[in-house]
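I have a structure here, written as structure tokens, and I will follow up with some questions on it.
Note that this complex is displayed minus one protein chain, with the remaining chains in position.
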Amino acid sequence: MAHPLTLITFIPLIGMILILAAPAGLVRWYKWIAVASAAAQLVIAAWLYTNFNTGTVAMQFTERYSWIGAYHIYYFMGVDGISISMVLLTALICFIAVFSSFSIDRAEKGYYALLMLLDTGMMGVFVALDFFLFYIFWEVMLLPMYFLIGIWGGPRREYAAIKFFLYTLLGSVLILLAMLALYYYGAVPTFDMTQLAAHSSSYTIGFQRIVWIALFIGFAIKIPAFPFHTWLPDAHVEAPTAISVILAGVLLKMGTYGILRVNFAILPAATHELAWLLLGLIGTINIVYGAMCAMAQKDFKKLVAYSSISHMGYVMLGLASFTAAGINGAVLQMFNHGTITAMLFLLVGVIYDRTHHREIDGFGGLAQSMPIYAGITGFAFFAALGLPGLSAFISEVLVLIGAWQLHPIMTTLGAATAILTAGYLLWCFQRIYLGPLNEKYAALPDLSAREIFMLLPLAAIVIMLGVYPHAILVLLNTSLVHLNQGVLAVATGPALPLH
Amino acid sequence: MEHPVTTDLVRWIVLLPLLGAAINFLFGATLQKRFGKRVISFLGCGAVLAAFAIALYTLFAMLALAPDRRFMLDDLWRWFDVGGLKLDIAFWLDPLSIVMVLIITGVGGLIHIYSTDYMHDDASYWRFFGWLNLFTFAMLVLVLGDNLWLMFVGWEGVGLCSFALIGFWYTDLVNTNAGNKAFIVNRIGDLAFVVAIYALFAGLGAVGHPTLVIREVARYAPALAGARGYLGLPMVTFVTLMLFLGATGKSAQIPLHVWLPDAMAGPTPVSALIHAATMVTAGVYMVARLNFLYSMAPATMLVVATVGALTAFLAATVGVTQTDIKRVLAYSTISQLGYMFVGVGVGAYAAGVFHLMTHAFFKACLFLGAGSVIHALGGEQDMRKMGALRHKMPLTFVTFFAATLAICGVPPFAGFMSKDEIIWRAYAHGHFVIWALLWAGAGVTAFYMFRQVYMTFFGDFRGTPEQDHHVHEAPSAMAFVLVALAILSTVGGFAMLPGFIAPFAPFERFLDPVFNSDATRQVFASGLHDRSLETLFAGLSLLAVAAGWLLADLTYRQGVLSAARMSEFAGGVFYRLSFGKYRIDEFYRAAFLAPYLKLANAAAWFDGHIIDGVVNFAASMTVVGAWLAGLFDSYIVDGLVNFTSKATLAAGGRLRRLQTGSINGYLYGILAAVMVILLVRAIARV
Amino acid sequence: MDLGNFASLHFFCPELLLTTATLLIVLVDLVIIDGAYLGAVALITSAGALLLIGVEPASEGAWLFHRMIVYDSFAVFFRVLIALAAVVAVWMSMGSAEVRRCAQGEYYAIVLASTLGMFLMAESANLLMAYLSLEIVSLTSYVLTGILRNNRRSQEAALKYLIYGGVASGTMIYGMSWLYGIAGSLDFVAINHALFAASGVPPLTVFIALVLILAGLGYKVASVPFHMWAPDVYEGAPIPITTFLAIGSKAAGFALLTRFFYPGISRLDVGGGWTALSGVEWPQLLLVVCIITMTLGNLAALQQDNLKRLLAYSSIAQAGYALMGFVLLSNDGLRAMLVYLFAYYVMDAGAFLVVMIVANATGREDMGAYRGLAWRGGAVPAIALAIFLLSLTGIPATIGFIGKFYVFAAAIRERFYVLALIGILNSVVSLYYYMSPVRAMFLGQPEEGAQPIAIGAWNYSLMGLLAFATIALGLYPPPVIAFAARSLHFFAGTS
Partner (left out) sequence: MVNGLTLNDFLILGLAVFLLGVYCVLTRRNAIGILMGIELILNAANINYIAFSFFGGGGANYDGQVFAIFVIMLAAAEAVIGLAIILAIYQNLRTIDVGAAETLSG
């Protein structure tokens, strides 16, 4: 297949143009155009998966054309171990999000067009290898999110939308400054990430520290890391179900992907020096703090949002461990968190579509009126709390076993949070699904075929990766080990000064 | 351990129950609706019994092998291979695990059959068998797991199934609370288990052999002897201690035993299978399986033995005052598990495992007998409302009585061979205090067991008339299972006769290849082997049992001593302590749960208000220009929360007022600007 | 080479076309009553001027009219930009309800005269020509601002503009007189030689003269502190004229500012950097002016309700961003400024066009008119305005981002970190007020009784063109960059 990456990135854009061109009112057309483009993406992603060469560290399926000669900017796309899993995840989550959008009943034309633009933006971020192109896709993805939350969201949507936009824009302008600094003060003026990584030794350590921190803040807002996370609960609570699925499923991974692709590859010395403090410590705070806040939430969706913060903390801890197991576990956790949280938000959507409210204490005993729904939610909850045999367990184990050598205290805290997670999830499950049936919801219809069609593939992947994680890990291993060695090679001081 | 026989039969032992569970979960409801419950029961029991058959077949295949080569490996596929951690999904069969498999599938199968009658009129019949099958699958994975992580998958898998089965009747919140409590307390234990694995992997990695496959860990364990661990403990001690802490969670030992009594909220077959025969013994199995590590850490061995003894004695004392028939058995289980831990704790691994097997037989029989009584009395569980059931339920009475004799350790029943062996080993290995606790425990066990028998089966019926009318003997399936288990309880003991009776202990010989690491052999050898002393101590323990029996007989059958007066003994403090379960539940709630909930609420409030306010401040840096003006009125009016966005807007507002609209004002602007520029330049020049 | 009057005409065709067209319109207007097609004449003329610039003989530079006018690639760039501005202004005027009510003949004649003045500003090589062209543009702008006969707002704006402009240009001439005294000549090249002559010049006097001159140039570019007039005039004047001021006269102002401050009183070094006169700290002064302009423009716009006034403050802020390129004292900075001005031209024209369309339909310019615009038939203008506003903010895939990217890249290259950081933070703040109309249009609910917006094909086509340009040049900017790079050549030929 020629130019697979350009195709996979821009098919949704073509979909958008078709939708905009389509005559008004034909909602069915918009839906099937969106489904077709998402399906095409999925097919290409599958092709990429099968043809991906797991042995080499080099970029694969690369495309490189000159774009703006004056500033050495190239239209440079490629995939390696770090980004292939994210491409697969994005294709999958977008495909499912399109189906979950069928319940949108206002201005469908605008909705599906923006959804396709968002899809292009996200896919572009993961395949772009030219920093400028990466930045363009990074911001393009920002715009449809603002409108999708702002127009089709919940009651406080305007506040949540502008807050999301301001936070992420602030982050991205810092990335812009860092990008320019890297361009001007490197050995060779270029935006090509592979070149920047190759010449990473040309930056002085002082310069590396400043740029590293600026980049970290920019990416941390997206993860979201501890002090910058307050936009996530608002954005999630107000966003429609499909957008929450995409926001949690894919957007949060861009932060950690950025840290891997830019901070780790281009500024290895600073990474080795700062990672334990900024990534490790803040990651652990994320884990514990997220779990505690989740415990006290009254709104079901906010609880899931805070659980996302907690789970992304594991990814950060994994990155800060500088071990093959840790980093592999972190990237696998990014993938697993994507699938599991997507399931959780779909399940929240099911309840919200039927009852139009999300207070946990407002329900009770739903298992009796909706047994299948309760069953699948139970499965998703146990996947979320890292039940062994399911996918999240593998990634958490790898992260913690990797992080143990360097940060035994943080690892213990991370592992201890598994108890808190079990606490708030089971307590929430009990209040909604178990106990006496709340007569108000005695007659709720169980899951529709469409809803089941969305949930089953995710459940299958969660089981499959729990039993056979090698399928994804084999993709990641070579590149991540190479990246990790790159960082360790330039390590000067001990990774953890207080050890 | 070196060159196991590769086979692909073992996988079916594990996969059959999984298949049964999958079919039950996915199609159970429809099958039950269309073809009735027979199909479900056939599927559920069939899967486990088929696994039992295959297990038997592999047992004979193993016996055919030479004693020191009885190891089978069934490697399915690569699980993951990352950074030195190369693990497969593989099942390892050796004498220890075949014993456990036989118990799980054997006793489990019987309990499945028993459940077909017990749960017969329950609507979600299919869901019950689905979870039972899934439990059997998880327990088999735990027992057959080739590496520690696969064992942990089984470890938490059984935790999940126990959560689901305890809260089986989920419509009533008490059951779901019990389920949650069980799962979370187990998870606390699992935390220690997981930390131990990380430490072990790090330790082995440091000495150059990063692996978690159990047989490789056994091979490289001696290299860990000198390694420094954490918290100031040597590595081996730290790892084994943490693993044991995990075991206390799963096997309900002090301090993590609080969940087991509440777990009685589940249906009785569940209590029998999970909270008596199989799951709770997982901790004992784990210690036995990692005997080569434990033997290298004498400090941990001492801790294991002491905790075991303490649990045995204290749980027994609590059992004495309980009135709910299942809670008595629950505390009895905790107590008997204490005995097993003492067994493995002092180095008599074979004795510990043997007691585990015999306990599975008689405790399952006791629970199922109690189940039959509850079934007969339409769900009544309070012993004070029972009595004189021996006439109406002779078979249940006989099997219950046989199992009671077994648990008290009356020869020739199974309990005598296994429990007394442990009591003797405790003394033989020089732990006099532990021996004393166990010895006293044996007496108390006898007391509460016979108290239960007399209150339930003797005296006059204290229940309601229609209960009396409704009482009936156990239906055929339940009766068959009770009889089978009673026979096993009586005959089972002969598999390993105590030394002073006869040198006939095939069970011990069978398990020797598993416990043959030189550290284990060295610990085992260090104990006394004096035949005459052994007979003396057997007599002593029989004496304690007789005393207990007599006391129970006097108070509950003949009514010579009144139970009430005994409870006021020493101001009733002992009674209140025992009945209140030593207030441990309340202590945990006050010490850990309440403060944590308060902390969580504080975190959520902190997140919503302070972080939002402060971060907004940092995010909108526009304050620089209008700091003073904006600060003054907005701070007074709005307070910290929306301070920054207000300050920004105020800045804009203030600048607008400069635009007065009068042309003279504008012209002043030019003049002022020129003056300021010249002034600044003059100052800068100077 | 130094051409005489007649020889220079050869390079002066566009300006000649404009002059003849102005006179033609005035004459025709006297004869014919109904001047509907006069707009078309003006449009053809400005388009023709644009074509003529393209067709002109390529030459590396020449003095025209005995060194009054300089013809070089820098002048060509601005003449193209100004001609484009004229085309847009006239095109908008023909579609504007306000302009239809006033005398067509006078209106279009003065617009073309103003365009001519701007052309001359871009190519003046002499203090006198600079003043003359600046006055032509100013005077024509006063009249155009006040062209709405009995509209109080327009009259008041014109008066303010006149008085402010008069004082500012008066101050400028006074400053120029001092410079003339010091340098002894009005010609930029001669002034440059005199200033950099070995004997040296009194720095304080030169600085005062520059500050006074800056009053005039600053007023034209509407940079702080000479911006007071802009919000009121932008709000008062008819929208096409406001647009013409915002994109045309501001561009001409930048041309004159650059030609005066760079080839005029500083010297080009070999490495592409410029050195200013020692002791005359005008670069530091302009740096401060630039920072205040950006920040004040953005801050003041935060709470505007009238869209024209919001765009007025926004254009002040945009001038600040363009100044960022200007104060770096390097060719890179100037190239970035040129790219930014071109980007600013496209997006600002578009934004004002949509404001005009809404004003035509509803007669209102406040935020209320935009509430729920997207949902009551105005989806296309709503999307177009969103694109222009996002481009003004600097969101990628738009030409605004390319402009901002270059200006920040140049700032970082010259190690002006603080300036780059302030610029970046300003663009984040600007997001808030640029998003308020977008929020009103998309997220708000339409007020009851609000009728759908009707857009004539005439305005629709221009809007489509500008929106397409914003996105297309944003995605593929090399043509703009090449054009800016080529046109940074100041002719200071000796012969």
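Letters are used for the chains, namely A, B and C, taken in the order the chains are written, and counting of residues starts over at 1 for each.
One rule holds in what follows: contacts are C-beta pairs under 8 Å (C-beta built on N, C-alpha and C of every residue); 3 or more make two chains touch, one makes a residue touch a chain.
Computed from a predicted model, the values in this text were never measured in an experiment.
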### Query
For the chain that does not appear here, which of the shown chains does it touch in the whole complex?
B, C
### Query
Considering the whole complex, which of C:10, C:153 or C:376 touches the chain not shown?
C:153
### Task
Just name the one of C:9, C:50 or C:173 that touches the chain not displayed here.
C:173
### Query
Looking at C:17, C:94, C:127 or C:255, which residue reaches the missing chain?
C:127
### Summary
Which of C:143, C:292 or C:485 touches the missing chain? It is C:143
#### Entry: chain B residues that touch the omitted chain in the full complex
656-657, 659-664, 667-668, 671
### Query
Mind pulling the chain C residues that touch the left-out chain?
127-128, 131-132, 135, 139, 142-143, 146, 149-150, 152-153, 155-160, 162-163, 166-167, 170-171, 173-174, 176-178, 180-181, 184-186, 231-232, 235-236, 304, 309
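Keep in mind that, in the parts below, only the chains that are shown with their structure count from here on.
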### Query
Touch graph of the chains shown: is it line, ring, star, complete or other?
complete
### Message
I'd like the Å distance between the centres of chain A and chain B, where a centre is the mean of that chain's Cα atoms.
### Response
35
### Message
Nearest whole angstrom, what separates the Cα centre of chain B from the Cα centre of chain C?
### Response
78
### Task
Can you check how far apart chain A and chain C are, centre to centre, with Cα atoms defining each centre and the answer in Å?
44
### Message
If I count partner chains per residue in chain A, which residues reach a count of at least 2?
### Response
166, 170
### Task
For chain C, write out the residues touching at least two other chains, lowest number first.
425, 428, 432
### Query
Any idea which chain B residues touch chain C in the complex?
620-622, 624-626, 648-649, 651-653, 655-656, 659, 661, 663, 665-667, 669-670, 672-674, 677-678, 681, 684
### Message
Please output the residues of chain A touching chain B within their complex, sorted ascending.
### Response
166-167, 170, 227-230, 289, 292-293, 295-297, 323-326, 328-329, 365, 367-368, 371, 375, 382, 387-389, 393-394, 397-398, 400-402, 404-405, 408, 411-412, 415-416, 418-420, 422-424, 426-427, 430, 433-437, 467-470, 473-474, 477, 481
### Task
Can you check the complex and tell me which residues of chain C touch chain A?
374-375, 379, 390, 395-397, 401, 405, 408-409, 412-413, 420-421, 424-425, 427-428, 431-432, 435, 439, 442-443, 476-478, 481-482, 485
